[in-house]
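Excluded from the complex is one protein chain; the other protein chains are retained at their positions.
Just so it is clear, A and B label the chains in written order, and each chain counts residues from 1 on its own.
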Amino acid sequence: MGELVSQETAGSVGDVPERGEPVEMLLNMGPQHPSTHGVFRLVLWVDGEKVIRAEPHIGYLHRGSEKLCEGEQYHQIITLFDRLDYVANFNNELVYCQAVEKLMGLVVPERAEYVRVILCELNRIASHLLFVATMGLDAGAMTPSMFCFRGRERVQTLFEAVSGARMMHNYFRIGGIKEDLPDNFEQLVADLLPLLREDVGESDRLLTFNEIFLARLKDVGVISTEDALDFGLTGPCLRACGIEYDVRKAEPYSIYDRFDFDIPVGLDGDCWDRHYVRVQEMYESLRIIEQALDQMPSGDVASSLGRRLIRPPEGEVYARAENPRGEIGVYLVSDGTDKPHRVKVRPPSFCNLSAIEHMLKDSWIADVVVILGSLDIVLGEVDR
Amino acid sequence: MNCVLAEDNILHGTPLLRWVYELAGLFLPCWLSYFIAGFVIMFILVNAVLLGAAVFVWTERRLVGRLQNRVGPNRWGPFGMFQPIADLLKLIVKEDLIPQGADKIAFVAAPIIMVATAILMLAVVPFAKNTALADLNVGVLYVLAVTSLTSVAILMAGWSSNNRYALFGAARGVAVLISYEVPVVLCLLGVVIVAGSMSLADVVTAQAVPFILVQPLAMFVFVAGTSAELNRTPFDVAEAESELIAGYHIEYSGIKFGLIQAAEFGGVVTASAVIATLFLSGWAGPASNYIGWLWLLIKIGVVAFLFIWIRATFPRLRIDQIMAFAWKFLMPLSFINLMAVSLEVYFLRDSSGALTTTDLWIMTVINLVVFAVCIPLFGSLIRDKVRPAQLQPTARATPGATVQQAGGEVT
Partner (left out) sequence: MLEDYFRQYGLIAIFIAIAVIVPTSMLTISWLASRIGIRPTNPTPVKQETYECGMEAIGGRWGQFNFRYYMYAVLFVVFDVEVIFLYPWAAKFLGLPLFALIEMFVFVGILLVAWAYAWRKGDLEWA
């Protein structure tokens, strides 16, 4: 804080700026701000309505998750991963479980893989629905958010039926899943899909091609393909720049190589493309779920490990997966005990957020929230 | 002494007021009893604004709830109807803070001015035949003048709060208000030309065909301008909650906040009344001699519904887009409306200078064509920033070495 005060000299009364010279004013946005998507703080130097410079401050939600992992047994860490990206819990659980499975060379039962994929894709839809909702709210439209939350609610009801929790499921296990699905799971999903398609379509029709929405988002927060790669953007933020990179295709994990789906790609790398890529991804996820439901075998889902304590062999492993927000990576070092020596997460939100300073330069104050919203950050994952 | 109203007096058409006037005139001087009759109208008007605000808040919340697949307030009273009253009670007994370093006088005065403006707007609106508080011969100008007072109040509220967000809200609010004032003033010229008078009562009588049909351009500009001046979506940048949290009233709490909200929603009601009077022929309708007020209420409801509907549908524009909308889109439209109407009136009027209903219908046809041509034409002028969407769902970019760079790294 002290250094900020010393930098804020242009705002003092007395020195009259020359005509045409920018008058800097410091505007503090966050941590308690309705559209910073959590406790994120941005210090903006503004000249009238234009942002000259932006400085992000993070760490308000720092819980030391990575360090906490070192003190927990392998099975207990799943709950910590639930709380990283608290909007897409299943995806987080999946990538951790895959890391440990890779380390131990475990084979996951066929049916469990399908269950995981279905739940992950449903969670991707739920997460993207939340994105569309907040994107609309950031741009000032109230109604799409309600439609999206209705869809998200339906997905969460299904999650509750499956895992007993609406969020923070703690349902995947190393080498399988916790328990088999409810008997009518196929029926539940089959009933859900048309409703979900309707929810996605409804908010899509209301928002995506709205003239004002286009005016607010098109050509705003543009990031070039080179810059996007340099900043390490992944996920929809990168695909909006025109690069067809999706871990599900580039390095298929789990059983994603068995499904036929497309990767939506944007052209301009602006906020609207980031929005539209996510909308299209929801339709693709629906396609994946439909195929997975058709192919789903019967059989066992539980891990071959049972409830035994795990002591993976010494070594290190890196697993990655495509989360709704981008590529998540887990680097895990085992020293042969029942607790990992080191767990390092490459959180997509954090890497995507690193570009914010670059993107906010010379934008409007009103665009700040839109650009921030289009990155779709989850502070639990940024701060860890 | 006995006071008897002249036939052309404004109070004459309303039995209740005439009765009050004549009863009071039995033992009071005539001018005093005139004012007493006036007080009755004032009582009605003040209550109309404040109750109207309450009813509008409830309607908006229920209706927006319905449009958004929600329920809306439903706890207190039938369908949650008493919710605004509960809100008011809560706000009155809530601690009322004045922030440190605030300019106390301006801080307190701002909400008072806002409410006063909202109430004052109704003074010249005729709510039944021959019934208005005052039938000013400059009624239209009065409405415009009172509307602009809001900008002063917004600037006072924003500046006195000693808060940067409030300052931004105030700056935006004032810029929007003064920018939309110009097209609104211009477009009302067409109404005045056809009515041949600035008195709102005469404007209503002149609407053998409602002006929404005769001058659709003017109606469009006026509704857009009014919703900007009321800080309604899509022009609500002054209190954009996602950017400026609450804008100019960010530091207000307790009853002062309540007053600002009442002024805002009451403002919608009064603005709807003005729009209904100017463009939807006000109290005129079947059996309007008896239920003119009902017709006005219905029309206010229609306009207010339009405002709610717009709010539930549209995102918010950015400040520069709003400015461009006012100066580059609404301005030419209102100029065209003015010229078209004056030319039509010049060629259609008869030798005594009167317009028949047939003339109005001819104007309707011409102006609807002008409307249909001008909106897309000038709309394309300000759309240069928006490129047509060209994203294909599965447009294939060439994955190459760059893709390898993107993945596989640990931070």
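Here is the rule we use: contacts are C-beta pairs under 8 Å (C-beta built on N, C-alpha and C of every residue); 3 or more make two chains touch, one makes a residue touch a chain.
Source: prediction; values computed, not measured.
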Selected residue (touches chain absent from view) among B:67, B:116, B:152 or B:362: B:116
Of A:32, A:73 or A:224, the one touching the omitted chain in the full complex: A:32
Selected from B:48, B:156, B:338 or B:360 as touching the chain missing from the view: B:338
Options B:87, B:181 or B:264, residue touching the unrepresented chain: B:181
Hidden partner chain, residues of chain B it touches: 9-10, 31, 34-35, 38-39, 42, 45-46, 50, 92-102, 108, 111-112, 115-117, 119-120, 123, 133-136, 138, 140-142, 159, 161-165, 167, 171, 174-175, 178-179, 181-182, 185-186, 189-190, 192-193, 196-198, 245, 250-251, 254-256, 258-259, 319-320, 323-324, 327-328, 331, 335, 338-339, 342-343, 345-346, 349, 353-355
In chain A, positions touching the absent partner: 1, 4-5, 8, 10-13, 17, 22-23, 25-26, 28-33, 41, 47-50
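We adopt the following convention: only the chains that are shown with their structure count from here on.
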CA centroid of chain A to CA centroid of chain B, Å: 42
Chain A to chain B touching residues, read off their complex: 25, 27-28, 33-35, 49, 136-143, 146-147, 150, 206-207, 209-216, 218-219, 225, 229, 232-234, 238, 242-245, 247, 250-251, 262-267, 272-273, 276-277, 280, 283, 318, 320, 327, 329, 331, 344, 346, 350-351, 364-369
In the complex, chain B residues that touch chain A: 64, 67-70, 164-165, 168, 172, 233-234, 236-237, 240-243, 245, 311-321, 383, 385-387, 389-391, 393-397, 399, 402-403, 405-411
